[in-house]
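Every protein chain of the complex appears in place save one, which is left out.
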Amino acid sequence: MNELYIIAAGSMVAISCGLLGCYLILRKMAMVGDAISHAVLPGIVIAFLIAGNRDSVTMLLGAGLIGVFTTFLIEFLHRKGKLQSDASIGVTFTWLFALGVILISVYAGQVDLDQECVLYGEIAYVPLDLWILEDGTNLGPRTLYVLSFVLVGVVTFILLGYKELFLTTFDPAYAAAIGISATLWHYLLMGAVSFTTVAAFESVGAILVVALLIAPPATAYLLTDDLKVMLLITVGLGVVISILGYYLAASIDASIAGAMSTVAGLLFALAFLFSPSHGIIFKKQIAEPTPDALSS
Amino acid sequence: MNDLLQFLSFEDPNTRYVVTGTVLLAISSAIVGSFTFLKKKALVGDAVAHAVLPGVCLAFMLAGNKNPVYLVVGAFITGWLSLVIIDQIVARSRIKEDTAIGLILSTFFGLGIMLLTKIQHSGNAAQSGLDSFLFGKAAALVGTDVIVFSTISIILLVVVFIFFKELTLIAFDEDFAKSIGFPVRRLELVLTTLTVMAVVIGIQAVGVVLMAAMLITPAAAARFWTDQLKVMLLLAAIFGAFAGVFGAYVSYTAPAMPTGPWIVMIISIIAMFSFFFAPRKGILYKMVKQRRIQKKIRDENILKMFYQLGEVDGDFFSSRTSDILAERRELASGQLSSGLSRLKRHGYLKSEHGSWQLTIEGKNKGQRTIKLHRLWELYLTQYLHIAPDHVHDDAETIEHIITPELEAKLEKLLEYPDVDPHMSKIPYES
Partner (left out) sequence: MIQQVDNPVLEVHDLTVSYDKKPVLWGIDLTIPRGSLVGIIGPNGAGKSTLIKSVMGLIPLGSGYAELFGKSLDEVRDQVSYVPQRGTVDWDFPASVMDVVLMGRYGKLGLFSRPKKADREAALTALRQVGMETFVNRQISQLSGGQQQRVFLARALAQQADIYFLDEPFAGVDAATEKAIITLLRKMSDEGKTVIVVHHDLQSVETYFNWIILLNTRLVASGPTEKVFTQQLLQETYGGKLTLLSEVGNLLKKGEFPNREKTI
């Protein structure tokens, strides 16, 4: 049963991250996603200090807002400060992450976070952290509720905003020209990434969230030319990664999140090499696109 | 305080080791990082830093101990490998560079974490302290470690020195370098190797997770102070060294604390300070400059007003009250009076019983501004074919920026015209 809980938690994290990650990689914002997942750490610590526990929704909100703030800060350094974009990202997230780690070590007593666990989480605790009501009813692992909430949120966001996200990702100039604000959807997307990384933090930690944001979408990108299929493949990969990662970690007694990332990387490698449409082994055999046919 | 003095006296040989080591590591990262920064490949350093973790772990697993040489070799191999893989992914598939970097960064690191936790769970006593590679522990820089890492650090700096000209060129303009026959690929290899090496030794002090900051942040900070590469490198090195010393100090007072976050904190603060306050490029500086320009524009406009009133009256030097001035042009009363006072201070106006008059300098300045305005209007109508009723706003701005050299060119080009498009006379200096 515990296994199931852990794998379920892992799958939900992987799916939420993967779905959003599809848009991140198509927008060439993979590293901004990386930055956000690091930058939320001080927000989490501060929220922890204020709220006193990790249950509150306020933690999710407050820390998530820091993620959006990070996006602003990166833009600010780049636009106003004229700092090149890669350095804007690098300076911002390292600073915020360092801040987070310092806060953890300084407030070690009051904050139930371990500075190494923030890197790779501890998903194995999921079955142990139970949501028990005042009357003693055991509703099961608390984390699963939080993650389901986030997953539903992410899916709803993508469904409702499907065509706006599609357009602003593919051609932001045309979007602006027909009156759809690319900026708005950018911040909405980054906001969604923020909240998801905060929720995922506990289970898989900062760095591994990045693996789940990027690797499954990148793998799916090599397997299909249709965005809808890409999103579905990412979901499937998320579940597979979670299952395989769990058993890999169990067999060698190592971090589950670390194992999940490793599996994600291996799956990508397989796609990179063997994808029927884009794998390098088969690429030579794919016909060149037909030369421009004459039309009336 | 006592601690600080004790620390700075460097009496304790351990302190000397740690400080020397940390400073050298910081300097070599800052300098090598400056080149990757200039090539706009700053985040690649992040990928390398994360990618060395599995190498360190594998080396440990194979060697059975924490011999620094083995760890360095292991780290170097996976670090290098990560860069090769990123390149291959970008070259051979439609995956874009940022995705490749993030992918390799996180999956290699994940592998590293998996191995690290496996080692930790295996109960091998020799592994304690291996996790200090995550966030760095300058205090661990003792004895032979320092010698190894410091030597490597110095070698790095020497190599940079030898290849300085070449590295500068490929950082600045790769295509040009290729066109004049530079072996660009080989130089890229040199830079790549330097970067990986700098990371491998730097993680001792700062750790894997925050290593990127040691490559990027000193360079970013230094960039705001200068446009000259040599100065930038020097500043980056100084900033890095300073942060490094601070990290060593933290290790001295609280040996259990990871030093990485503190070093990064300091260098980030230095960077933020640079972004805001550096002269010419700093954000605050630019804001102040804007303010100054606004004042100059306002002052010149006030003098213009006087001149124009003088054109109407026939008398440039008669007294005007601030009410009459306020009527002529919309100015917030506060701005008008501060402008008037400023102009008086600088000798362009004099005042008497609450009314104001131009001095000779004031008249000349107002006259020149009007002249430039009218010349520019003429230029716009003649050379840009802009309608006469559209040129006024443009001239209102440009009249404040034309230098005497441009003024001369403008006059000559328009052949010393008498009137502007609105038939107002163009005043030349008598």
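Letters are used for the chains, namely A and B, taken in the order the chains are written, and counting of residues starts over at 1 for each.
Basically, contacts are C-beta pairs under 8 Å (C-beta built on N, C-alpha and C of every residue); 3 or more make two chains touch, one makes a residue touch a chain.
Model, not experiment: these values are computed from the prediction.
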Query: Any idea which of B:V184, B:I238 or B:I297 touches the chain not displayed?
result: B:I297
- line: Residues of subunit A touching the missing chain are 26, 160-161, 163-164, 166-167, 169-171, 173-174, 176-180, 221, 224-227, 229-230, 289-292, 294-296
Task: Over the whole complex, note the residues of subunit B touching the chain we left out.
output: 94, 286, 289-290, 293-294, 297-298, 301, 330-331, 335, 379-380, 383-387, 390-391, 393-394, 396-398, 400-403, 406, 409-410, 413
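In this text, only the chains that are shown with their structure count from here on.
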- prompt: With chain centres defined as C-alpha means, what is the inter-centre distance between subunit A and subunit B in Å?
  reply: 30
Query: Which bits of subunit A are touching subunit B when the two form their complex?
result: 25, 28-31, 33-34, 77, 80-84, 86-87, 89-91, 94-95, 97-99, 101-102, 105, 115-116, 119-120, 207-208, 210-211, 213-215, 218, 221-222, 248-249, 252-255, 257-262, 264-265, 268, 272, 278, 280, 283
- prompt: In the complex of these two chains, what residues of subunit B are touching subunit A?
  reply: 37, 40-43, 46, 50, 89, 92-96, 98-99, 101-103, 105-118, 121-122, 131, 134-135, 209-210, 212-213, 216-217, 219-220, 223, 257-258, 260-262, 264-265, 268, 271-272, 275, 281, 283
